[in-house]
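Worksheet for the structure shown next.
With one protein chain removed, the remaining protein chains of the complex are shown where they sit.
The first chain written gets the first letter, and so on, giving A, B, C and D; residue counts start at 1 in each chain.
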Amino acid sequence: MTAKPKVAFYWCSSCGGCEETVVDLAEAILDITEAVEIAFWPVALDYKRDHVDAMPDRSIAATFLNGAIRTEEQKEMARLLRQKSELLVAFGSCSHLGGIPGLANLFDRESVMRTVYLDSPSTANKAGVFPQTHYGDNGRTLSLPAFHNTVRTLDQVVEVDYYVPGCPPTPRILRTAIQTLLGGDRPAVGAVLAPDCALCEECPRKDTKPETLSIPEFKRPQDLLIDEQSCLLTQGLVCMGPATRAGCEASCIQGNMPCTGCGGPTSRVQEQGAKILSCLASLVESKEDAEIDQVLNTIPDPVGTFYRYALAASFLRRKTLPRVQVST
Amino acid sequence: MRNRQLIHAPEPHEAFEPRIVAFFCNWCTYLAADLAGTSRMKYAPNVRVIRLMCSGRVDPQFVLDAFAQGADGVLIGGCHPGDCHYQEGNYKALRRYHLLQRVLRQMGIEDDRFRLEWISAAEGDHVRSVINDMVEKVRALGPLQLNGMTEDALEEVAV
Amino acid sequence: MKYAYYPGCSLRGTGRAYEESLLAVFRALDVAIQELNDWNCCGATTYLSIDELTSYALAARNLALAARDRLDIIAPCAACYLVLNKTQRYIHDYPDIKLVVTRALDAIGLKYDDRVRVRHPLDIFLNEIGVKAIASRVTRSLKGLKVAPYYGCQIVRPYATFDDQRNPTSMDRLLEACGAEIIPYSLKTRCCGGSQKGTLPEVGLYLINYLVEEAQMNGADVIATVCPLCQFNLECFQKEASSEQNPLSTPVLYFTQLMALALGASSATIGLRRSLVKIEPVLEAKEIAYA
Amino acid sequence: MPDTRRPTNGSDTDGIRIGVYVCHCGTNIAGTVDVKAISEYAATLPGVVVARTYKYMCSDPGQALIQQDIRDLRLNRIVVASCSPLLHEPTFRRALDRVGLNPFLLQMVNIREHVSWVHLDKPAATAKTNDLVRGAVRRVARHKPLQKRRVPINPSVLVVGGGIAGIHAALTLADAGKHVYLVEREPTIGGHMAKFDKTFPTLDCAACILTPKMTAVGSHPLITLWTYSEVLKVSGYVGNYRVQVRRKPRYIIEDLCLGCQECITACVYKEGKTRDEFNLGLSKRKPVYLPFPQAVPQKVVIDPETCIEFKSGKCKKTCIEACGERKAIDFKQKESLEEIEVGTIILATGFTTFNAARNAYYGYGRYPNVYTSLEVERLINASGPTSGELVLRDGTRPKAVGIIHCVGSRDANTNRWCSKVCCMYSLKLAHLIKERTGADIFNFYIDMRTPGKGYEEFYDRLLDEGVHFVRGRVAEVTEWAAHPSEKGKLIIRAEDTLAAFVRRIPVDMVVLSVGLEPQPDAQAVRRLFNISCSNEGWFLERHPKLAPVSTFTEGVYIAGACQGPKDIPDTVAQAGAAAAEALALVDAQFVELEPYTAFISEEECSGCKSCIPLCPYQAISFVEEKKKATINEVLCKGCGTCVAGCPSGSIQQNFFEDEEIFDEIEGVLAYA
Partner (left out) sequence: MDLKRTVKFEADRDPEFARWISHTVGGERIRHCLQCGLCSASCPLSLHMDYTPRRLMHLSREGFKEEVLSSAAIWLCTACYACMVECPKKINITHLMYALKERAIQEKFYPKRFPIPVMAQQFSRMVRESGRITESWLIVRVFLRSAIWRLLGMSGLGWKLFLTGRMPARKEKIKRKSEIRTLLASVAATRKELAL
């Protein structure tokens, strides 16, 4: 019998939820292990980097890499796995679009460090010690991977063949993704392995949305008792569904929560945030600057709302810090 | 992905000349710009006009892309409120402008770099004053540095 | 509401009656004022022809003094009123002037503030107090007194903020409220010649002549003025300006003297005695008490 | 970020063969922009096969040059860098079409109006041009072949305004067999011209030449005349406008009224008591009246403001008795709304005269014998209030008359513009007044403007007649006499700038030659018909020289003084032109609409309905069975608002696709 194609999973800057998805495949994972051999999966099996180094180039059929890239180590591993793999798959919102970690691009490295190692209430660090890349101790030096100023998507670091969207991707999406990749005719490189259509398509509340809709004020889930039947936009909630790729079977809406956009945009849209912004702003009734402002004040954090998952992948990628001198 | 060439910040020795992209509606502001021409009014050469049928066609993506591609400022010109050739388009533009301005603010881009102006077909002089004024304001702000772009090129070291 | 009162030089000289009567009216209508602390000459129109920039600085000092006390200015003298307003306007319009002025003020520890409003008594009486209120306080109606309202130039031109440039009526309305009868006077804004009488007498006299003559022909008992120089010219030189075929003798009073009279002030306190052409005979003829 | 779209042509130019053509426009462009450098640079851009410059690209040889290359070099995309696309885009599109290249594979770069005419610095202007050309080259590679839409045209025409312009346009169209709706606000047509006595420079009487045309309108089988009516609403698009007209009640059943005017004689008012609008208040009329003898239609009007029956309901109604069997009077009449469909619209809404009271120093309204020129027209008009006798308010004849030009013209305090007609009509009035009264006439003018056939000759004639001309703007008109000889007169004070001293000239009558102004409701009207106004408030023509009667709204034309001050000959000429334009459009039977419409790709649409409220023309509808939105191409006017608003990028707009615009943005910004 011929050797089974090798598959690898790796975890960069993310919460690990994507790894859960793999586990959530439940018994289905058996069918997969039938079909493939898991060659590298640090979270579950004891592999070290040298194992990967040892592998010949492109010997891994497909690597599913989850998480964004924000440290030297992650960048190195991304490059290494790229080199060793036939296909590199950005797995989940973080590697696809930057995901939640990408929101750190509203700050710079210094303030992130400060928050984590000084300011956060749970921290006791009187000495004000910060992580160092190199630490010398009688002749021997220890080194830590550098921490980047900017969080980047996987494809901002290495070429990516396919994308599996979602935070995390549903087991169903993953299963179909793996099947498509193993299957004969693969979609064009660069494809996102989910329906190329907005979420409303599969939203159970689709029919309850009226043809004309104007929004007097935007609400947040905690502001109201959310009706379980009617379209969330009509209830004044910011639902990213219209601008978000389908495939998740509207699981959040099933749970009576608005879509926050983890599926990313459709192939026809460059920037999900800009599009939902354009769409929602048009629904504001007023023609007066003051009134418009009043309505828009009900969206306290536009970037956090419209770019929750895709900030790192956006046109601007990060907040521009006036006159930042990037140390080289 | 879109070919995003790195933004070359202009060499220190060459004086900074703002680059501004303008989206003008076909019926009012573009005509006003033509009028400014036929009346031989003189204004700063820093603006590149892109003609759209209506300010309502301006997709926020265009504005963000322009900045990402190295524009130091973006100007939208439409018909005066109530005068839109398509009745309502300029109001849509107005609302999108306000929300987008908020996003840009959060992203650290100064208000003066993104403007929406109502300029009717008869207001050639207004085109001149708006452009001159914006060029000066943006010149004062200096070049827009999108670190998000430039850092790609650089290996970073830790804190 | 309190105002900084800016008398200007003339009200301390030829125009003393203006100041006396004005203060009387302020009292009668309880307008709260305080004299602008250590005010200086506004530079008048004369200064402009010597040294424009300096004149703005001089005027601006007064504006700054008022700003320091957070008060608006009341400037009864037409020249002062114009110069102060004009200074504000030019400081606003011309950056160079602004720079010169701010530096100069800075040198004497003052700051320019464009929020100070320079207003004329006509404006205050009409728009802050109002004809109704004034009419209600009239104790001696000027009934039957035929008044030719003479505005001259600089109150309404070029910065008429509270009245029509070509056909001002603020004084008309105020004096009507006092019971007086306003006669048509087509020359109400024609220039009196300013200081020309002093410098080029023949010119000055010609203007004075037709101004008084026109009023007299239209049957004016008195000409009411709003400016010390106008009053001085029309009154003091009308004899010199008259010809034997029609001798001129028409009293020329400040509108404030007439108002004060109507509001019950005693003639002693409103400078009637300072007139060269006496009004008393007229008042007696019209049976208007003035003691 | 993923991108399954065709990569931008920077990296792939397969099959794309672009030709770039840079126009010198004489020295208009070449004077400020280094055209040679531009074409050399353009030649280096990806996809560009050839780049040339030429003195006048829009000329036949220029176009031939492009067509030649298209054939020889198999070009399939064209970029022309010349003047504004609004001027020559049609020209070059036709050029492409003639050699079988789809006209929409063209992109124009505006380097004249937007570059050479507005910049002085040659290097900067050239750099800017480079960027714009680069943008166009990138963009044009994305262009797709498009077809214009053909929609049938409704052959009937709406003419708004019944002055000489509207009358002439209506007759021209009706005589050409088109059905015309003529809508006039007043109870009669005729406009200002009907008020005039004689017309310059030929001095033929206005009525004699106007009334035949008026009656022709009234009786023309193809003209539906609605006086005392106003346009309320306009919708639709070129070739297919829907118009709503409000017809005010005149309390007379028009079909029954014969215009015998017996009701007027019979009215309980023995004498007129109300200001006669037509005579500008120089005479009085009764509540029931005919605006003037030759009014068309010859139907009386009842003015509810002054009619006793309307005020008290207790009138003897002698008018009804007088009308008797005809029963034409109907006090219960209500306003009615008419809905009509027309293919094209001609606006001939005319002008209004400057309110002379605004120049207080001329004493209009203060001195009884200060008149406006229009009032004098009525005074010397045989059918006017004094039946042609030019007399002062007290009935005596003036011995000296002053005519003051430029009242409300050429004056930053009122209207900056020259009203064009005042000099000539002032000369006319001077002649007529002299003729009728033998009075001394003084014309006070700033500059005497008599361009026009026979106009200067007319001026000479006036000089021969001994009319005085004082070159100077009058400072004031006053009763104040500075000299015994001036007592009891109106004194005009002006500098005789040719003599270089100030003069005071006593006269008995002053005529203020008031300028022309846009109608007070011009702004409302232009909004109604979706056209633009100049800063002054005149309707804006599509091009001051080449499209003087067209507007930026297809199928809406303008004629007469609503576009700017004009005398009768110019007005009539323009009305004819507007009618011809309308005819040309209508007779084509079809109109071609730009294909810039938006379209939704069905499989991509998620049916989120976000786009539906964005369309002002209700062109987008939701298909329930498919649960997708769809756009009605005929209703779509191509603004693109829905495209920008579609959150899943499933709507695109022809010629303005996202990709085309993204590439243009990148093009203009990419560093060379």
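FYI, a contact is a pair of C-beta atoms (placed from the backbone, for glycine too) under 8 Å apart; a residue touches a chain by one contact, two chains touch by 3 or more.
Keep in mind that what you see is a predicted model, and the values were worked out from it rather than measured.
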| item | value |
| --- | --- |
| Touched by the hidden chain, restricted to displayed chains | C, D |
| Residue of C:Ile129, C:Ile183 or C:Cys236 in touch with the missing chain, whole complex considered | C:Cys236 |
| Which of C:Thr14, C:Thr169 or C:Asn218 contacts the chain that the document leaves out | C:Thr14 |
| Touch list for chain C against the chain that is not drawn | 9-10, 12-17, 38-41, 43-54, 57-58, 61, 90, 94, 96-97, 99-100, 103-108, 152-154, 157-158, 165-166, 189-191, 193-196, 198-203, 206-207, 236, 273-276 |
| Hidden partner interface residues of chain D, rising order | 361, 406, 410-413, 446-447, 471-476, 493-497, 500-502 |
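Assume only the chains that are shown with their structure count from here on.
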| item | value |
| --- | --- |
| Longest centre-to-centre distance from chain A, chain (CA-based) | C |
| Chain centre separation (chain B, chain C; CA means) in Å | 54 |
| Euclidean distance of C-alpha centroids - chain C vs chain D, Å | 51 |
| Approximate Å spacing (C-alpha centroids) for the pair chain B, chain D | 33 |
| Touching two or more other chains - residue numbers and ranges from chain B | 1-2, 59-61, 65, 92, 96 |
| For chain A, residues contacting two or more additional chains | 155, 269-270, 275, 278, 282 |
| List of chain D residues in touch with chain C within their complex | 360-361, 478-480, 482 |
| Interface residues, chain B side, partner chain A - complex | 1-2, 59-61, 63-65, 67-68, 81, 91-92, 94-96, 98-100, 102-103, 106-109, 142, 144-152, 154-159 |
| Chain B to chain D touching residues, read off their complex | 1-3, 5, 8, 19, 21, 27-28, 30-31, 33-34, 36-38, 40-43, 45, 48-54, 56-62, 65-66, 69-71, 82-83, 85-89, 92, 96, 120-123, 128 |
